[in-house]
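Apart from one protein chain that is not included, each protein chain of the complex appears where it belongs.
For chain A:
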Amino acid sequence: MTATEEVPMGFGRMHRKEDARFLRGRGNYVDDVVLPGMLHGAVLRSPYAHAKILSVDTSAAEAHPKVRAVITGETLAGLDLAWMPTLSGDVQAVLATDKVRFQGQEVAFVVAEDRYSARDALELIDVEYEPLAPVVDARKALDAGAPVIRDDLEGRADNHIFDWETGDKARTDEVFANAEVVAVQDMLYPRVHPAPMETCGSVADMDPVTGKLTIWTTTQAPHAHRTVYALVAGLPEHKIRVISPDIGGGFGNKVGIYPGYVCSIVGSILTGKPVKWMEDRSENLMSTSFARDYHMHGEIASTKDGKILGVRVKVLADHGAFNGTAQPTKYPAGFFGVFTGSYDIEAAHAEVTGVYTNKAPGGVAYACSFRITEAVYLVERLVDVLAHDLGLDPAELRLRNLLRPEQFPYQSKTGWEYDSGDYPRALRLALDMVGYEKLREEQAKRREAGGEQLMGIGMAFFTEAVGAGPRKHMDILGLGMADGAELRVHPTGKAVLRLSVQSQGQGHETTFAQIVAEELGISPEDIDVVHGDTDQTPFGLGTYGSRSTPVSGAATAVVARKVRERAKIVAAAMLEVSADDLEWEKGRWFVKGDRAAGKSIQDIAMAAHSNLELPEGVEGHLDATCVYNPPNLTYPFGAYVCVVDVDAGTGQVKVRRFVAVDDCGVRINPMIVEGQVHGGLADGVGMALMQGMAFDEDGNHLGGSFMDYLLPTSMECPSWELGETVTPSPHHPIGAKGVGESATVGSPAAVVNAVLDALKPHGVRHADMPLTPAAVWCALQGRPIRTDLAIP
C-alpha cells in the first residue's frame, strides 16, 4: 500500500518531507560538510588486542610536508584529555598512553591537508609494543590468573565490572524446586554490530577568536554530547554548538562519544582550523559500539501441561575493554529485567555479571532498546525449548500463557508496569495470516517424505519497553530522560517545531509535523521540524531506545495543546465572547451553538501578533514550550511467524515467508511504521543467519569488514507480510507507543526458532546464532559450535 498524494491534516499515510533532498543527493551528511581551510584527520590503531606501549615515534609523520599535527596519548595527557568518561561511568582511553586493550584501539591522530596524506602519515608513525596475553573468551575473564585488562583503575585486580540482579530469588528458587518440568538452555547472543551505512565522523571547528566550538557530528544525542564536551574539555557549554546534520542511519551506533570526535576537536584547537574525521568501515566495525555479546544460562519452569511458572537466568555480559555501554545509570544491564516477556508467571529472577575482555567497548546498540533484544531472545528461545521438551506446539504453548487483556496495566514480577496489550488477538492474527495449520500439515507431509529439504516454522511473541523514561528512575550521566519541545506559530499561520530528538532516517520531520497538524489543524507542509542543532533546539536526550514518539512525540502533542489553549484566549478576544463559550474543531475555535462564528488557527495566529487587545497577563504571539517527563515507558508488542527452508546437505537457510503483526498503539504515519518494521525484520534475518563478530585466540577481530561481517542483501530478505492491531498506550497523550526497534527485537528469535524447528527431527534442540550454513551443518552433525570464537 502506498501513501496518498494528499497530505493528511494529522495522522495517516503521508509521503516524507525529507525525501525531496535525499532523492536528489542533496542531503547534508557530516562528510558532505566542507569549511574554509578544513583539514583532515586519521586515526592510527592498535594491531594488538593487548600490549604495552613502549614508545611512539611520530617524527617521520611530522616531517611529512602535508601534515599539520600529530596527536598522541601523551599530547592528550598534557591537556588532561587522554581519558574520557563513558556513558556507564567508566573511563575510556581517547588515545592509548599506557597500553592498548583491543585491536583497533586509537593510538595516534594525524591532521593533514587532505585525507590521502593523513592516511599516508599514519604509516610513518612507529609504535613499539610489548604484546601481553589477551582475554578473549568472556567465560575465562574471571578465572584466577586471568590477565588484568584494566590496571589503570585503582585497586583493580580482576576483570569484573558489575553484578546486578532483579526479581525475587527466594521465591523463584522455590517455584523451580517444586516445578514438574524445568527446561534448561545455555545460549549466546553473539557480538554483532549495528553497521549503519554511514560510519561515524565529525567536523570540529574551534574558533580561536570567539572561543566557540562548533562540531558537526554523527550523533543521536546532540545535547548530551554538548554537555559531556563541556564537562570533559572544560569548555563553557554556551560556547559549544553541536550540529547533528542528516545522519545516514544510527541504530544505536551513534549514541556515545568516540575518541575520533575528541581528537578532531583537539586537532582543531591545536591547528586553529576546522578538522574533519571520518572513519572507514573497518574502523567502524572494529572500534565503535558493538551490540549484544550476552552469554545466557536460561531456565524455565512449568507444569506438565504447559503452564509456565517461572524464568531464571544467569548472564555473563562481555563489555569489552572499557565499560562504554549506553544505558540509564541505574540499569547496568539495561532493561534486561523485562525477560519475563509476554507471559503470566509466578516468579522470576536474573543475575547479570559484566566482565572486561580485550575487545572494543559497547553493548547497548543496534535497536536493542537497552538489552531487550537479549531479554526477548532468551525468553522466546526458552519457550520453544520448553515446547520441544513437552512435545507441545509452540503456538499452543504461547496461547496458553500469554497475558490477557484484562490484566493490564500489568505489574511484572521484575517490577515493570506494562501499559496495555491484547496479546492473544495479535498472535491469532499472525497465525491466521500465515495459515499456520496448513503450514504444519505441509511440514508433516514433508517430514513423512524425508529428504534433504527441511521446513521450519518459528515464532516469537515479544513485549517491548520503550520511551526512557521517567526522570525519577532514568538518567544518563545524571541527565534526566525528559525531553523538551518548542512550538512557534508565525503570524501567517505557518509553524516551526523544535525538538531535542535527532532523526537518523525515522522520518521525524514528517511525523512530528503530523502530530502538530493533528492537534492544531495546520497542514504538515506548513510546519518545519528543526532538530539536531543544540543552539536552536531545546534540551533533551536524543533518539534511541525507540524513545522519540513516547517522549518527544508526547512533548509535541502537549506543546501543541498549550498553543491551542493560547489560541482559544486570542479567539475569544477576537470574537468578543468568553473563552468558556468556545469549542475546538481541528483548525479552528468557534462559538458553541454557532458554527459559523469561528476563527481559524491562521486568523488567530495573525491576530495574536496584531494590535488586538488581549486579556491581562496574556502576552500575545502564539508559541509554547514543554518538557515532557514520561510517567512510564510504553510497551508495544508483536507476534512474528517465520517460515524457512533448510538444505540439510549444505546447511543453507532460505527465509520463505515472514509475517509480522505489530501493535504500537496509535499509528501516526502507517507508511513510516511499516518501513521501520521492514528494516528491523531484515536485521533479524541478518543476526539470525549471517552477522557475527568472532575473535581468534590472539584477540584478532574476525568480522572487521563487509567481506566477513555479512549484512543481508535484497536476496536474503523475503517480501515482508505485515499485520497490525491497535492497543493505545493509556498514559501517552496521543496513545502512541514507540516501534522503531520492535522488529529488531522480535525477529531474531522467530528466525532461529524456525531454523531449529526445521532441524528438530534431527535431534537438534538448540544452536547459537549466526546460523550460517557451516553452523547449521555442524548442528546437524551433532557438533558443538562457539560462534564467538574462531577456535571453539
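Annotations for the structure displayed:
Assume a contact is a pair of C-beta atoms (placed from the backbone, for glycine too) under 8 Å apart; a residue touches a chain by one contact, two chains touch by 3 or more; residues count from 1.
In the analysis below, contacts and distances are computed from a predicted model.
Missing chain, UniProt protein name, picked from "1,2-phenylacetyl-CoA epoxidase subunit A", "Na+/H+ antiporter subunit A", "Protocatechuate 3,4-dioxygenase beta subunit" or "Carbon-monoxide dehydrogenase small subunit": "Carbon-monoxide dehydrogenase small subunit". Although one chain is not drawn, the whole complex shows that of A:Gly167, A:Pro332 or A:Gly505 it is A:Gly505 that touches it. Here the missing chain is touched by one residue of A:Asp207, A:Glu237, A:Asp280 or A:Asp305, and it is A:Asp280. Within the whole complex, the absent chain has one touching residue among A:Phe22, A:Phe162, A:Phe539 or A:Trp777, and that is A:Phe22. Contact with the undisplayed chain is limited, among A:Gly249, A:Pro491 or A:Gly620, to A:Gly249.
On the side of chain A, the interface with the absent chain consists of residues 2-3, 15-16, 18-27, 29, 31-32, 115-116, 195-199, 246-251, 280-282, 504-507, 671-672, 674-682, 705-707, 711, 713-715, 717, 719-720, using the contact rule stated above.
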